[in-house]
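A single structure is presented below for examination.
A single protein chain has been omitted from the complex, and every remaining protein chain is retained in its original position.
Up next, subunit A:
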Amino acid sequence: MSAKEEILSRITSALRDAPAPGPVPREYRMSSDMPEVELIELLVDRLEDYKAHVDVVDVPQLPATIAERLKDATSYVVPHGIDTTWLPADDARRRIDAPGAVLSVTELDGTDAVLTSSAVSIAESGTIVLDGSGDQGRRAISLVPDHHVCVVPVSSIVRLLPEAMARMDITCPLTWISGPSATSDIELERVEGVHGPRQLDVIIVKGL
């Protein structure tokens, strides 16, 4: 008998006296109708609690805000699908990661910052979801550089995790980000900044 067959047969034998399971009660909150202003306020509060820096801007201010956040970076990487109208006019500091023209891990390690967009955000827990789309890029680019600047369109913010889950394609490589990397391993005290980006700047864009 193969290991698979044997394990499945053990399970079936173990369950022979098991009662039929009851239905799963889903009485928890699955939807909300929080106004946009409050959604933004809640998300900002949660992100700041995680020690992320947050700007809330209108579309016309976005390029200037991005330029400001990237001003100290000697180099930054963007995914190939990023909206180029957002980007600072200068070209010298910019590296583009694209299928067929990917940056090596060493190149990414030598890059100061990364700019991405995002797929969906959960206000209640301060969570931003990246799904690997063209404007977010493959996972390595938002991981290796030490400074992540992340654009969150207001239309992608929901209040609850179940609302966000309905918008996610679960088979994409997903990364849920709630603040900069952190650890609570020493005396259970939270300290920000370990292996992932130590600085997270979030730009929430109204009208996008």
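Please note the rule applied: a residue touches a chain if its C-beta (ideal position, glycine included) is under 8 Å from a C-beta of that chain, and two chains touch if they have at least 3 such contacts; residues count from 1.
We adopt the following convention: contacts and distances are computed from a predicted model.
Undergrad: Quick one: the chain not pictured, UniProt calls it what, "Mga helix-turn-helix domain-containing protein", "Iron-sulfur cluster-binding protein", "Assimilatory nitrite reductase (NAD(P)H) large subunit" or "Simple sugar transport system permease protein"?
TA: Options "Mga helix-turn-helix domain-containing protein", "Iron-sulfur cluster-binding protein", "Assimilatory nitrite reductase (NAD(P)H) large subunit" or "Simple sugar transport system permease protein" narrow down to "Iron-sulfur cluster-binding protein" for the missing chain.
Undergrad: Which of A:18, A:37 or A:89 sits in contact with the chain that's absent?
TA: Looking across A:18, A:37 or A:89, the contact with the absent chain belongs to A:18.
Undergrad: In the full complex, which residues of subunit A touch the absent chain?
TA: Touching the missing chain: residues 2-18, 20-29, 46, 49-50, 99, 102, 105-106, 109, 122, 124-127, 132, 138-140, 143-144, 161-162, 165, 168, 170-197.
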